[in-house]
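The complex appears here minus one protein chain, its other protein chains still in place.
So, chain A:
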Amino acid sequence: MSVENAPVVDVDEAAIPVEKKMYYRFESNDKKEFRVSELAIQQSETLNRLVEAMGYTSEDVENKPAIAIENIDGKTLKLVFQWCEHHKGEAIPVDDGSVPKIVEIPEFDAKLMDIDNGLLFKLIWAADYLNIVQLLNVSCKKVANMAQGKTPAQLRRVYLLPSDEEDEAAKRAAQEAQDPRAREVEEEFEERKRQGGNSFF
C-alpha cells in the first residue's frame, strides 16, 4: 500500500462503517487541522493520556477547539497520523532486551519515511515527543541503517560528527565565550613563561 493510498488522516465520516467511531481533532503549530481515529491515537502514549484526561465526547470534539500540538508542524504531523492510522489496533511492541536490536521496517513504513533527512529528523523528534514506540523504533532504525557500509569520513558527513580536533576547538571557543578573561590570563601566563619568569606573580 502506498502512502498516497494510506488510511486518511483527515477522517471522512462517511467512510466510517455502521457504528460511529470516536475521533479527535488536532492542530499543528502552523494551524493545520487533523481528524484522527481514537484507535490510531492509542499508538501514541502521550496523546492517548491527553485525550483520556480531557474526557471529550463526540459533541465536545465538534464544538471545542482542536487540541493544539504546539511543537510539531503540519507536514510532520501528517506523517505521524498517517503512520498511526495505518498501524491502529496493533499491539505496542515489547522489547526483548537484546542489544543490538533487530528492527524490521515494514514496506509501508519504508515508503512513509522515503523523505528528506530534514523531515525525517522532525519525524523522530515528533515520535519521541508523542511517545509512539514503534514509529520511534523504525525511524531510528532508518537512521541507524544510514551507517551501513560507510567509512569514517562518510559517517562524519552523514551524521555531522565533528573530529576530535573540531570538538576541542569548539570546547575552547565555548570556554572563551563564557569567560574571555580566562584566555587573556592564559596567554599572559604563557608569555611570562617564554620570557623565563618562574612565577606568575
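One rule holds for everything that comes next: a contact is a pair of C-beta atoms (placed from the backbone, for glycine too) under 8 Å apart; a residue touches a chain by one contact, two chains touch by 3 or more; residues count from 1.
The criterion applied here is as follows: contacts and distances are computed from a predicted model.
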Options "Catabolite repression protein creC", "DNA-directed RNA polymerase III subunit RPC3", "F-box domain-containing protein" or "Vacuolar protein sorting-associated protein 26C": UniProt name of the undisplayed chain: "F-box domain-containing protein"
Contact partner of the left-out chain, one of A:Ala53, A:Val99 or A:Ala177: A:Val99
Touch list for chain A against the chain that is not drawn: 96-103, 116-118, 120-121, 124-125, 128, 136-137, 140-141, 143-144, 146-153, 155-164, 167
